[in-house]
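The complex is shown incomplete by one protein chain, all other protein chains being positioned as in the whole.
A, B and C are the chain letters, set down in written order, and residue numbers restart from 1 in every chain.
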């Protein structure tokens, strides 16, 4: 039984990562690997869809902090979408909305990348 | 959040108790009360439907032992139906199929009462 | 999770409302170390029975004394020791439950220990009444036959 899962899909030149389950200090390395392999492929336009994420701790938030600088230096971005209120609260408590584009839904984020 | 629930319905002169959730030493008194109040009303033809029961421990099995003699002395019976295999195993380990009518489904048990 | 030697210790207030929590802990650990769903539910039930006995008999239901659980896992087994410091009992004098006789007499109770023995690979009682009472239960990852088969590979 996996408690966390990352799946990937392409939409034009944007990649969408769907994250599902529980993102904590145990599972954060899985997301880290997912993001690292995108960067290794030169893929810097990334949407992370939180629709199926049930739980996040600071280890999960730390993953985004670890990549954002590099990604932005490469004219890319990580946009975060479809957070449930419980998850958004954690981001909000830490002031992440100042630094990250947190959007209502995936399509909106993809459109913004293409505009 | 209730972890156990008993609901009652009448079918002719038979009463069907639906039991749902977890039946253990904590919740067994709820089933005990349910059966006691049937007996207080002179209702001795009882079907217990296990369809929604997820878990049972010996405290739950003990409840049936506590009533069966009295009920049979009053020309009644408790018939048990719709057990999932995990629950049936517990009854089986203890040899209950020798003593109780354990049937595939509720309708079958009601029909048997009426025949 | 690997089957490294691991130890979990829990002291939990002995009220029936906590049996659900105890089952959840036991089944989560048993599942994580690799037992199949069938074995997980056997271990869960056996431990529930042992803890229900502590609540009902050792502390006579009316005290918030702890149930003491120690779970140990190594490469070949999971063992659970349930300890209480209640009134104890003389398990050598316990009638061997004869299920047929039991059912014929329609007795209430006395099923818990029988179940524990049927569900686990080893069950061992140890009671110093008034001092401490322990039930140790063991489940192996492979049954004896399977172990032989595994060795041959």
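Criterion: a contact is a pair of C-beta atoms (placed from the backbone, for glycine too) under 8 Å apart; a residue touches a chain by one contact, two chains touch by 3 or more.
Quick caveat: nothing in here was measured; it's all calculated off a predicted structure.
Visitor: Considering the complete complex, which visible chains touch the unshown chain?
Guide: A, C
Visitor: Touching the left-out chain: which of C:17, C:38 or C:124?
Guide: Touches the omitted chain: C:17.
Visitor: Quick one: which of C:32, C:57, C:77 or C:117 touches the chain that's been left out?
Guide: C:32
Visitor: Identify the residues of chain C touching the omitted chain, counting contacts across the whole complex.
Guide: 1, 4-13, 15, 17, 20-21, 24-25, 28-29, 32, 64, 66
Visitor: Using the touch rule from the top, list residues of chain A that touch the missing partner.
Guide: Counting over the whole complex, chain A touches the hidden chain at residues 3, 22, 24-26, 55, 57-59, 61-62, 65-66, 68-69, 86, 90, 93-96, 98-99.
Simple rule for what comes next: only the chains that are shown with their structure count from here on.
Visitor: Based on the averaged CA atom positions, which chain is farthest from chain C?
Guide: A
Visitor: How big is the gap, in whole Å, between where the Cα atoms of chain A centre and where those of chain B centre?
Guide: 51
Visitor: Provide the C-alpha centroid distance between chain A and chain C, rounded to the nearest whole angstrom.
Guide: Between these chains, centre-to-centre, one finds 44 Å.
Visitor: Among the residues of chain B, pick out those that touch two or more other chains and give their numbers.
Guide: Within chain B, no residue contacts more than one other chain.
Visitor: Got the chain C residues that touch at least 2 other chains?
Guide: Not one residue of chain C touches more than one other chain, so the list is empty.
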